[in-house]
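Here you go, one structure.
Of the protein chains in this complex, all but one are displayed in their positions.
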Amino acid sequence: MLEVEAGAKTTLHFTLNGKPVQAEAEARMQLADLLRHVLKQYGTHVGCEHGICGACTVLIDGRAVRSCLIFAAQVEGATVTTVEGLAGDNGELNDLQLAFRKHHALQCGFCTPGILASATQFLSEHANASERDIRDMLSGHICRCTGYTGIVEAISATAQNRKSRDKKQTSTEKDE
Amino acid sequence: MAASERWVGKSLERFEDAALLTGRARFMDDLEPAAGLCHAAILRSQHGSADIRSIDIAAALALPGVFGVLTPDDVAAMSNPIGNMVSRKLHYYPCAVGRARYFGEPIAVVVAESRYVAEDAVDLIEVVYDPKPAVVTIEDALAPSSTRLHDDFGSNVVHERTFRYGDPEGEFAKAAKVVSCRVDYPRVNSTPIETYGVIADFDAGNGRYTVWSNFQGPYAMHPLVCDALRVRGHQLRLISSPSSGGSFGIKHGVYPYIVLIGLAARKVGRPVKWIEDRIEHLAASSAATGRATHIDGAFDENGRLLALRLKQTENVGAYLRPPDPASLYRMHSTLSGPYRVRHIAVENKVVVTNQVPSGLNRGFGGPQFYYPLERMMDLAAKEIGIDPIELRLRNVVQTFPYETPAGSVLESGDYRRCIELALERAGYKELVAQRESARKEGRMFGIGMALAVETSASNMAYVDLALTQAQRAKQLPKSGAAGRARVIMDPLGAIIVHVDSLPNGQGHRTVVAQIVADEVGVNPEDVEVITDLDTFGGAWSITSGNYSNRFSTVVVSAVAVAARMAARKLRATAAKAFGVEPGMVQLLNGTASAPGAGNESVPIRRLAMQLHWDAGDLPEGVDGSISELAEFSPDTMTVPDEHDRMRSSLTYSFQCDLTGVEVNAETGRVHVHRYVSAHDAGTLLNPAVVEGQLRGGFAHGFGAAMLERVTYAADGTLLSGTFQDYLCPTAPELPDLDIAHYATPSPNTIQGAKGLGDGCSMIAPVTMANAIADATGLRDLTPPFLPGRLWQLLHGGAPDLTLTRPKAVPHDETGRELSGALRGRGAVAIEVAPQRVWDALLDPTQLRAIIPGCENIEQTSPDTFRARIRVSIAGIGALYEVQIRIFDREEPERLKLAARGESKLGFGRGEALVTLEEADLGVTQLTYEYGADVGGRVATFGQRMLDGVVKVVLADFFDRLRAHVRGEKPGGTVLQRVRRFFAVLQAFWGGS
Partner (left out) sequence: MKPAPFKYVRADSVEEALSVLAKFGDDVRVVAGGQSLGAMLNMRIVTPTIVLDINRIIGLSKIESGADIVTGAMVRQADALSNSAIRRHVGLLAQALPHVGHYQTRNRGTLGGSVAHADPSAEIPLVLATLGGEIELRSARRVRRVAAKQFFRSALVTIRGGDELVTALHWPRASSDLDAAFFEFAVREGDFAIVAVACAFERGARRMRLGFGGCGEVPHVVEVSAPSGTNANWVEEIARELSKQLDFRSDLLASANYRRSLATVLARKAMIASIEKARAYA
C-alpha cells in the first residue's frame, strides 16, 4: 500500500515515449502537468481539465486516456506515449502525421496531439473503420478550427494505406 | 508567369504543420521567458450582482508558497479604469472594485510558487457579499426599476443613437405590405481550445512592463492598456506568443488581463504567469453580444423591399468594454445586407447587464444582424405569397460596384449567380420534391436559405459611428484599414518576411510564402515567415492583429507590395549585370534571366548577396540591400461624412447558404439532409486553407444554431459553466457541408482576394431557422435549436422553461408565487398534534437537533434565525452561513419562511409555504411548497442535479422533524434512515 501525505512529494518511475523516466510530484498533480512542467514535454495540451475536450489525451499502456483526469501518483510503472513519441527517431513524421498534413486536418494544432493519440489506438484496433466509426471515436474531441472533415479524411486515408501496405506485405511474403 | 507556375492558388501543404504535429510548437503555457516565474490564480465572484462588503486575505497570505495578493484596492490605486468611447462615468477595471457585476468577475489575484498553491490560497480568501437583484436580460436592463449596474452613470442604457438614410417614413407609408419580426438573439463564445494566457514582468527600475500573451489584436488596445497601467507606449513591451491555439475574436478580450496580471507582477515584484482555465474562460473571458431586434420591412406589391426599420438593443454585458459598441456598428454601413433597399431607419441602444462583458467573436456583429433580416425576408415571402428564394432574387444587388445607402461600396460580385449555384449544388428541385412527399406522409421537412455580405478589412472609423457628427468633430479622427509587411533578403540570400497578422491557426506563414515566392521568383520553402509581434520591433501598428479578415485582404496586399519592392531591386541588379532594361528580367525558380536577350542567368541568391556585400556599387534607383517595409493602406477608408455614411470595409464577400432538413415532432431532433454554401471570396490564395476556414466557420455557425448559448439564471448565476453545459459540436453532430465556389475578384486588393471564413458563422443559424420554420410552421424561433427547446415550441410551451419564472403553482392563497427556478412540493404525515410540530419548527434548540449538519443556530429576533449548517449531498458538501426569516404566520396552521445560505461552493435562497392540518386525531398532515434558487460554483457544475438535491435536502429535514417530534433520535440506523427516505420520496411519486 502506498501512502503519500497531502502536500508531500512522491517519486514516480515510468516509461515515457520508450524511455524510462523519473519525476517527483505531489500526488494531486495532474499527469498533464507532470508531463508538461516537470518533464518538459509540452506537446500534450490542456484545454478543459474536466475530461471533455480531449486535448490532453495521451496513450497509457496503449490506451487513449485523459491526462487531466489522471493523477501523477497513478502513473507509476506505466508505459506512456505522447505526441512527442509518434514521429520516427530522426523526427520524420509517421504515416498518420503525414496524412494530417496532407488532408489539412489541423489549423491551430492545439487539439491535435490529443486526437493523434486517440487515432493511434483506434487505428490499431479498427482496420476497417467506416467514416461513421471514425466520427464516433472523434466525439471525444472538440476542435474549433477545422470542422473535423480533414481529420476524418486523414484517419480514413491512413487506415486505407495501412491496409494496402499490409496486403502488399502479405502477398510479398506469399511470393517468397 | 503562367498560371500553372504560380504558387498562389495552389493548395500547398502548410509549413506550420510539422512542428504542430510533433508537439514542438510553443503556446503560452509552454513559455518560461523570465527567471523566477510565479503563478497566478484568480478569486472570482460567485454572484452575478453583489456589493463586496469585505475581503480578508490574511489566511491566503499566510499560506506557505504564496508571494502576494493583488486586491481591488490595489487595482484602483495602481491603475486607471480602462477607457471607453462613450463615457468616463462607466468605470471598467479588470477586477470588481466595490461591486461584482458578473458571475466569475475577477476580484483578487493570488501569486504563488505554483498554480496548485495559488488555488489553495484563493480558497482561503474570505469575501462577504451583499447580493443585489440581478439584471440579466435586455428586458430587465430596460425596466426603469431595475438595479443600476453603474451608479455614477445612472442608467443601464449606456448608449443611444438613431440614423436615417433616404426617406424611410415615406416608403413605409406607401408600402403595400409591412412585415415585422422580433428576435432576441442569444450570446455565444467561440471557445478556442487554448484559453487566455498572460505572462507579465515589471521592471521597477525603469517602470517598464514586459508582457507575453496570446492577445490577438487589434493593437489599438495597446495605448488603452498603457493608459490603464499609467505608462507610456515604450513602457509596455507586448510580445506575442509563438503559437496561439485558436481565437476567432475571443482572444481580443485578453487585454484587461494584461492590465490585471501586469499589476499583480508589479505588486509582488516577480514575473507572473496566468493561464486561464476552462471554467474561467466560460465565465469571464468574453462573448459575442446579445441583441434584441425589432425589424420591419416595407414591400411593394411585387415584393420589392423598399425600406427597413431597425430597432436594435445590444447587450454588452456588465461593462461597456472596448471595442464595443463596435459589434453594433461593424455591419452598420451594410445594413441593407445584400439587397437594393435605399431607405433605412435605425434606432440603436446599448444596455449593460450582469453578464460577461462582450467582445469580438466569430462573425463579429454578423450573426446578430443577419438573423432578423433573413427571418424577416422569409416571413415576408410567406405573407406576400412569393417563394422566399424568388423574393431574394428580386431584391439582391445586381450591378457592381454598388454603393449602399450607408456608404459602403460593394466592389464586385454576382449575387444572383451565386444563389443559382447554391440551388444547383443543393439539387434544389429534388429537395422540393422531397419536401412534398414528406409532407404527404405527415413528416416535417423544410428548406431554408440565407444570404450574407461578409465585410472584411474593416475601416476602423466604423466605431465612431456611435458618435454623432458633432461629437466626432471634437476628437481625433479615426480611419483606415492597413496592413504592414517587411520582406528581407539576408546576406546568404534567404528570405525572411515579417507580417503583423498574428495568426491563430489560419496558415498565414504558408500563404505569405506562396505570395512572396510568386513575386520574387523563388520557391515557398525558401521563404521564412515571421508572425511574431513585439511592440519593441518595427512591424506593428495599431491595426496589427487578426480580425475582420484583414489577412487575406490588406496584409497579403502589403506583402505583395513589399515583395515587389524586393523584386524591383533584384531586377535592377540583374539588369545592370545583363545590360538590359529591368523590365526584361524574369525572376523564376530562384533564377534571374532575360529570356528575350540571350542565355544569361544568375541565381537570385547571388543578386541578394551582391546588394549586401557590394553596397558601394549599387544599381541606379537602388538604395541598399533588400529590407522592404510596405504599408498597404487604401485611401478610400475614410471617416464618416456628415450624413453618417462611410466605407466600412475594403472588401465584401458574398455567401448563399441553403439547407433541407427534417424535424422529428416527437423528439425535436433536426436532421440535416443537405447543406450547401455557395461562396464568393474573390481570388483564393490557397484552396485547402480556404476550405478549412469555411468548414471551421460552419462548425461555429452550426454550433450556434443548434447547441451553444451563454446561459444565465435569473439571479445571474452562469449555467453554461463547463463543457458539459456549454455544448460545442463534435464530429458526429456536424452535417456534411457542400461548398461551391464562385469568384469575382476584388479590385481593391492586390491579389483580388476578399475576406472569408466568417460567412457560415454569420448565417448558418438563420439558414437553419428558416428551414425549421418552413418545416414546422413555427414563426418565432431563436437558437439554439436544441431538441428540448424545439420540442417545447412545437408543443406550445416556453422553450426556456427553467430559466423563466413559471406562472403556475406553487403559490400561496394570495396568489403571490413563491419565486425560484427549482420548485416542488411535498407532504409528510406526523403522528403528533399540529401545535407540537409548530413549536418544534420555531424553537432554535429543537431545530439544532433536527437540521442535519447544523453546527449552530441562534434566534436573532422573533422572526429571524441565523445558523451555520454543513450541507452535504453525496459527499459534495460545504459549510453554509444561513439566514432564515419567518413571516405570514398563522399559528398553528400556516407559515412562510425565506432562507438564504452562502458558502464557498455556492449559495442558495428559497421560500417555502408550510401548512399544518390536523388530518386525524393526533396526526398532522404537513404539506410544503417551495421555490428555490441555487447559484455559484455548485450550480455551475451540478446544474442537472439541483432539482433532486433540493428535494432530498428538504425531504431529509422533514423526515428528521417527524422523528424528532415523535421522540425518536433523528438519524437512527442506516436501514431506518433508508426506510424513512423511501417513505418521503414515495410522497413525491404518489406511491409508485
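The letters A and B name the chains in turn, as written, and every chain counts its residues from 1.
Basically, contacts are C-beta pairs under 8 Å (C-beta built on N, C-alpha and C of every residue); 3 or more make two chains touch, one makes a residue touch a chain.
Please read all numbers here as calculations on a predicted model, not as lab measurements.
Peer 1: For the chain that's not shown, point to the residue among B:21, B:707 or B:871 touching it.
Peer 2: B:707
Peer 1: Where the complex has a chain not shown, which of B:441, B:635 or B:666 is the residue touching it?
Peer 2: Touches the omitted chain: B:666.
Peer 1: Kindly state which of the options A:17, A:41 or A:118 is in contact with the chain not pictured.
Peer 2: Final answer for the missing-chain contact: A:118.
Peer 1: Out of A:66, A:101 or A:144, which touches the unshown chain?
Peer 2: A:66
Peer 1: Using the document's contact rule, name the residues of chain B that touch the chain not shown here.
Peer 2: Against the left-out chain, chain B lists 115-116, 119-120, 123, 277-279, 666-669, 707, 711, 719, 722, 724-725, 727, 729-730, 732-733, 786-788, 791-792, 795, 797, 801-803, 873-876, 905, 937-938, 941-949, 951-952, 974, 978, 981-982, 985, 988-990, 992.
Peer 1: Tell me, which residues in chain A touch the chain that this view leaves out?
Peer 2: Spelled out for chain A, the touching residues are 1-7, 10, 26-28, 30, 33, 49-51, 54, 57, 63-66, 68-71, 73-74, 118, 121-122, 136-137, 139-140.
Throughout what follows, only the chains that are shown with their structure count from here on.
Peer 1: From the C-alpha centre of chain A to that of chain B, how far is it in Å?
Peer 2: 30
Peer 1: In the complex of these two chains, what residues of chain A are touching chain B?
Peer 2: For this pair, the touching residues of chain A are 26, 28-29, 36, 41-50, 52-53, 55, 82-84, 86-87, 91, 93, 97, 100-102, 104, 106-113, 116, 134-136, 138-152.
Peer 1: Which of the residues in chain B come into contact with chain A in the complex?
Peer 2: Going by the criterion above, the answer is residues 11, 13-14, 16-18, 20-27, 29-30, 116, 190-195, 243-246, 248, 277-279, 504-507, 688-689, 691-692, 695-700, 722-724, 728, 730-732, 734, 737.
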